[in-house]
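One chain of protein is taken out of this complex; the other chains stay put.
Let's turn to chain A:
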Amino acid sequence: MQTDIVRQVKSNPKYHELVSKRSAFGWTLAVVMLAIYYGFILVIAFKKELLSIKISETAVMTIGMPIGVAVIVSAFVLTGIYVARANSEFDRLTHEIVESIK
C-alpha cells in the first residue's frame, strides 16, 4: 500500500476512533467469553457438586443443565452482539474512512 494512503488514513481521527472502539469491544467480548467458559470449568474442577443441585425438591433436573446450555447459547449471543455493532457502527466508520481517501 502506498505510504501516502497510510499517512492519509492515519491522520483521519475516525480511523483512531474505529481502531480504539473496535479493539476495546473485541477484547472485552473475548474476555467475557473466557470468563464464562473458565468460570464453568473451574466450578467443575473445584466445586462440581454445585452443578448437581436440583432445581426443585421433586425434580431430577439439576442447575448444571440450564447452565451448560446457557454457556453454549452465550457463545452464540456474544458473536451476535459483535456482529450487530460491527455491521452498523464499525462498518459505517470504515466506509467513511475509505471514502475520505478517494
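To be clear about the criterion, a residue touches a chain if its C-beta (ideal position, glycine included) is under 8 Å from a C-beta of that chain, and two chains touch if they have at least 3 such contacts; residues count from 1.
Everything that follows uses one rule, which is that contacts and distances are computed from a predicted model.
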Listed names "ABC transporter permease", "Nuclease SbcCD subunit C", "Protein-methionine-sulfoxide reductase heme-binding subunit MsrQ" or "Cation/acetate symporter ActP", matching UniProt entry of the absent chain: "Cation/acetate symporter ActP"
Touching residues (missing chain, whole complex) on chain A: 1, 3, 5-6, 9-10, 15, 18-19, 22, 26-27, 29-30, 33-34, 37-38, 40-42, 44-46, 48-49, 51-52, 54, 59-62, 64-65, 68-69, 71-73, 75-76, 78-80, 82-83, 86-87, 91, 94, 97-98, 101
